[in-house]
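What you see is the complex with one protein chain gone and the rest in place.
Presenting chain A:
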């Protein structure tokens, strides 16, 4: 049994030392020596760097984190992400192993160390930024952990002195079958297990990838990564909230403040992919509740599905209502018209019930009611594809989400055929995309197919630039582009021509 007291390393010592003293005690302005390629970022940097280094190093790391975020946004698998990130990492934030005997090992590691701490400062101001920073730093750490040299990684882990207990031979024998079943191992796979409080490996528990016994999780050695990563995230989260509390003082340093502010501003949320300009569509006069049926032909599949479900059941469950309401808001449906739309759609519901239980929620989505922040922000932003694709799968009776993800292949095909997509090759390609969990690729493919002629036209006459036809990553962008393409040159607001009279009713 190995039992390292990891809390002794710093947490227990900390409370006894006044923070100022601690800072001065360590403020020897020395270069640190980095034994390992990987870093848990427990110690803040102590040596001085130039203002220029401060900024350029931070920007390098920012570039890496943004690329990582876009990988997760595009649903890349860990392998695809690793492959995609290789060149970006070696350009902006290279880290070589000890065995490489590179001359610049210490410099690389210093840059990694410092840039991490600079961004901590830049991104600790709000809960939202802290959460994103922590998530991306965790991704980066996991990526590096995965491809670290095996032996160097073991040394790094050993130095971390994390606390766990090995499962002894007797217990292993007793629980053999259950251990194998829980960790999906085959006979003959030589395995070691460690036993920890299950709270240390919530992600493994959530996915049922460990054996659970009276509060202990039996973690296979190969899942060590999860343990280490979970610890990394936990420490980072704690450190970030400490940094947040220390921030007011940093504002006084007028050399750093503008740089930090600039850094956090350039770290734009992908959910911001919706811009209010999406609601201002040339030629589309103000939308009325009763035009939604017609306009729904230009909706992406997720919203068409909600619309059809609504028409079929005269009802939608809450997440579906939310997703759809925000989308409708995003295409420019006013609050009053939106209330009319829902009131008429819920045919079977009494006025009283509607007023009491539904109206307020619609008003809230529009920022008409609710707290100051909600009203100032005009309610919630319409959901992006990323948000829709990453939220939990719908349960029985629920219709929200992205159909490319939530439908079985057969149901998806049937649905696509229903909205006018008949081409067999295309359906096959969509199926392949979906298999690879490339839902947004499938959706864009369907878009390009159903707007083939129009896209060709605007490309040929040069009226649209390539940027105008970039990958669609937001349902509202889908609608806007679809509507504009179908109305190129006709300026006939509200009259929807073109293919696809496949809507029911």
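As a working rule, contacts are C-beta pairs under 8 Å (C-beta built on N, C-alpha and C of every residue); 3 or more make two chains touch, one makes a residue touch a chain; residues count from 1.
The rule we apply is simple: contacts and distances are computed from a predicted model.
As stated in its UniProt record, the chain not included in the shown complex is "DNA primase", which appears among "Geranylgeranyl transferase type-2 subunit alpha", "DNA primase", "RING-type domain-containing protein" or "Beta-Casp domain-containing protein".
Among A:258, A:396 or A:462, only A:396 touches the chain that is left out of the view.
Interface note for the absent chain: among A:82, A:256 or A:369, the touching residue is A:369.
Note that of A:406, A:450 or A:476, the residue touching the chain absent from this view is A:406. For the chain missing from the display, the contacting residue among A:64, A:162 or A:211 is A:211, taking the whole complex into account. Although one chain is not displayed, chain A still touches it through residues 7, 11-12, 14-15, 18-20, 178, 180-182, 184, 198-199, 202-203, 205-208, 211-216, 238, 242, 245-246, 249, 305, 315, 317-319, 321-322, 355-361, 364-365, 369-374, 379-380, 392-401, 403, 406-408, 410-411, 415.
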